[in-house]
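Here the complex is missing a single protein chain, while all its other protein chains stay put.
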Amino acid sequence: MKNFAITQEEIEIQRLIEWVKDPNCGAVCTFMGTVRELTNGKRTLYLEYEAYQEMAEKMLERIGNEVLEKFQCRKIAMVHRVGRLDTEEVAVGIAVSAPHRKDAFEACRYAIDRVKEFVPIWKKEYREDGSFWVECTCSESR
Amino acid sequence: MKNFAITQEEIEIQRLIEWVKDPNCGAVCTFMGTVRELTNGKRTLYLEYEAYQEMAEKMLERIGNEVLEKFQCRKIAMVHRVGRLDTEEVAVGIAVSAPHRKDAFEACRYAIDRVKEFVPIWKKEYREDGSFWVECTCSESR
Amino acid sequence: MEKLKILCFANLGEKIGKFLEIPVETELTVHQLRERIIKSYPQHQHTIEMCMIAVNHEYVTEETIIRKDDQIALIPPVSGG
Partner (left out) sequence: MEKLKILCFANLGEKIGKFLEIPVETELTVHQLRERIIKSYPQHQHTIEMCMIAVNHEYVTEETIIRKDDQIALIPPVSGG
């Protein structure tokens, strides 16, 4: 698995952490987007994620490079899963290392915001009463 | 291991993540403070951490409860290691789950700031040219 | 006569298929291509208008000229993460 990847497999955050660990860093921040059971009081059974894989991987890498330029951080890894995901499963994992913690947090948060803004990935939500493609809610859905 | 603990053992962040995972959360943020090799151009060989264990565990728990009250988050786990740590090893691990990512990031960052501010733990730095107890640099040392 | 191949995703992919072929005679812009697709699927005009268009894995503007071997994709509002 590359450190900017779309994958069908379970995301193991520890592997992302191993990628970004660096002797010149004192801080690692990670983010995991997980499948929430209840959204606005409605129960989600599971999600199906679809990606435009080649483009999505290129954009993850571009966001990664942008983050490394913009923040005082060293390394970043970003993986998004596709296919069927049950509640509590990890849909996206990001890990960032930085010499100082402030930069690690800011870089990680910026990275997930960018992912949700324009990486070509979509989720379809399955509920007891039917299914639908989720519209972009980039500002804050998770 | 409790979810607010001082430990001699390696910190496995995955265990903290398992503690905080929650079906009503869409976000998990973690922070790891790792031993940095270079600080202001000086090479660290290793660190020794000492804690006032009973008080430190109580204060971790208090910070955890404060975080849960202050932010829209669900669960938090905080573990600090003591004893000898080599470079790249994890000294402190924090994991926070929240329905939304903004709160997970803010809660996690607040938690580590508080830990560095007043949990009774100290580190002694060993360099080629000697060793010394590190003075508090709460504002931003990592 | 050439055919442009176009990838569709998510709700749009379900509605009109994941791979479209649009016959074209001359060079055209992204804007003109979008109009052509809407003409073929008028009942999905709104969905098509909501899409960004990517050419060779890059989001492009409406004025961009499409070349025959470009990989074109209609990108509905994303919802990853």
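We call the chains A, B and C, going by the order they appear; numbering starts again at 1 in every chain.
Everything below uses one rule, namely that contacts are C-beta pairs under 8 Å (C-beta built on N, C-alpha and C of every residue); 3 or more make two chains touch, one makes a residue touch a chain.
Remember, predicted model here, so these are calculated numbers, not experimental data.
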Based on the whole assembly, the unshown chain contacts which displayed chains? B
Under the stated touch rule, tell me which residues of chain B contact the chain that is not displayed. 33, 49-52, 54-56, 58-59, 80, 91-92, 112, 115-124, 133-138, 141-142
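Convention: only the chains that are shown with their structure count from here on.
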Taking each chain's centre as its mean C-alpha position, how far apart are chain B and chain C in Å? 49
Inter-centroid spacing, chain B versus chain A (mean Cα positions, whole Å): 23
Using the touch definition from the top, which residues of chain A touch two or more other chains? 33, 112, 141-142
Would you please write down the residue numbers of chain C that are in contact with two or more other chains? none
